[in-house]
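Below you'll find the structure I mean.
Note that one protein chain is taken out, while the other chains of the complex remain in position.
When the chains are written out, they are named A and B in that same order, and each has its own residue count from 1.
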Amino acid sequence: MEVKDIIKEENLAYKKTKVLTDNEMHYCPGCTHGVVHKVIAEVIEEKDIQENTIGISPVGCSVLAYNYLHIDWQEAAHGRAPALATATSRLMPDKYVFTYQGDGDLASIGAAEIIHACNRGENIVVIFINNGIYGMTGGQMAPTTLEGMPTSTSPYGRDIKLSGHPLKMTELVANLPGTTFVARHSAETAGAVRKLKKAIRKAFDNIDEKKGTSFIEVVSTCSSGWKLTPEASNTWMKENMFPFYPLGIIKDE
Amino acid sequence: MGELRLMKGNEAIAEAAIRYGVDGYFGYPITPQSEVIETLMARKPWEETGMVVVQAESEVAAANMLYGGAACGKKVMTSSSSPGVSLKLEAISYIAGAELPALVVNVVRGGPGLGTIQPAQSDYFQAVKGGGHGDYHLIVFAPNSVQEMADFVEDTYELAIKYRNPAMILSDGIIGQMMEKVELKDFKPRFTDAEIKEKFGSWATTGKTPDRERNIVTSLELQSELQEKHNHKLQAKYQQMRETEVRFESTNTEDAEYLLVAYGSSSRICRKAMELARDKGIKVGLLRPITLFPFPTKQLAELANQVKGMLSVEMSAGQMVEDIRLAVNGKVPVEHFGRYGGIIHSPDEIVNALEKQIIKG
Partner (left out) sequence: MAKVKGAVVVDIEKCKGCNLCVVECPTDTLALSPNVNGKGYNYAYMESPDACIGCSNCGLVCPDSVITVYKVKLQQA
């Protein structure tokens, strides 16, 4: 059978969801953001909640996330997305409100906002992209940077005595009674993407049941910041990030 | 006649917010304005009007909740006092940049730093010049009574909606804490979802329906040409406010040879000072700016053709005096008399200052 005979509408097996816009993403080649955006968009399409979903984008590489998903968006100040989400969800309790935040945004400058939103059990979804580095500003050390990991502000590797320990936000918020579902995933293989999608679907389903905060960390790569190819980044992530940030469901109530 | 009550300024503003149909209040306790959130939590407006009240984890969070709520096309407000407002400035700048209506109340206390919990007017610059980063202005109203604390909720919010711009009620610890008779307005229903869609559908993040493009609330524009264009739009808005929204109150200005200029609590003390001066045969008038931005520049410029000198009376080291001097542009002497750090001037001191700094000066 010729390729041209296979490429027909009735044989379609996988295509880009309509909830993604046609804008070309500004992310570097191989960036995990693109995969996570897509998975969120697919969940929104499958749940048929495009009209009722409000995204809150952060400051960081994904500051322009609003260019890529065909939904209403608010662009927050650095770290404050959970505060915007709190108000949005409280004022429009029937909407699906999610924040999309990187590790600098969520774990550093926005530590107070995320802890308190989770502790209040705001009925929102939090997507937390952890690549252990500040991408947008040029590869500086993040709270999540691993010990010994070189960045532009830890050029000799993160020194615990100088800069403290890498912060495990996900374990931290799992301890808060306001969170209902807390999980850590990745998106480097098709299998990982399928698991991630299942988790994000569950998180959005939790909003229907008004169960409180669902928090999903995605251990991610930053090829440009890590100065590796996308493929080598995935390998580095598996070898170095996964042992410290183990994947799995941490809390499901 | 509306319902009459004896209330603190802070209580009145909370009650007025419920009655005006505010959708959400986001606050954090700080003296001397904590009665605002205390009143709301005691009143439980969520049971009555559906108004949401949240005690946030910080002023930073409260102001960013304000940003999120405003982005939904909801009527939202926050209140604080000086050190807390400094923390809110981040979000206020975003709200101004994203062009959202919202209301911030500052019940001012003395600074700098933690300063004092006593009243002051030392946040004038912060309020009228923008305060946070970037070229922006708030619509700023300065109440001088508990009645105005209540009334200005609606007055400022209507302008905030009209201009899609954050507004501030710049009060002080005296007005916030003192009790006076206040006539409360009747309850207004909150905007329905349909009304929000009709009024704010072009920008509010209420969910992307098939009949419109997605709404994005952001202050970010990386293309310099577009960012400049956006700033031009903001500046045009501020200019329109200057031309059409100035409010002031003038007393005894018809025959005045000297002018006191004061807002908020100081304006009340100046009324007494004016009486004392007139008893002594000095023809003194009082101009009270009600809007601090836009500022009654034109009115002061006109009065500069009539009076021999002006005295700005502020509970600060001299802030509004700079705007008066800009308005007067050197035509007559403009001096400042201030007490600060929590000290309130007496009427006698003001008359003495007028005589010493302006009349003999």
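We take it that a contact is a pair of C-beta atoms (placed from the backbone, for glycine too) under 8 Å apart; a residue touches a chain by one contact, two chains touch by 3 or more.
Just so you know, these numbers come straight off a predicted model, no measurement behind them.
Considering the entire complex, the omitted chain makes contact with A. Across A:M149, A:M169 or A:A187, the residue that sits in touch with the chain not pictured is A:A187. In the full complex, chain A touches the omitted chain through residues 1, 3, 5-8, 11-17, 20, 24-25, 27-35, 38, 187-190, 193-194, 223, 229-231, 234.
Everything that follows uses one rule, which is that only the chains that are shown with their structure count from here on.
Centroids of chain A and chain B (each the mean of its C-alpha atoms) stand 39 Å apart. Across the complex, chain A meets chain B through its residues 50-54, 56, 63-64, 66, 70-77, 80, 83-88, 90-92, 95, 112-113, 115-116.
Against chain A, in their complex, chain B makes its touches with residues 23-24, 26, 52, 54, 56-58, 60-62, 64-69, 71-72, 74, 76, 90-91, 94, 98, 205-210, 214-220.
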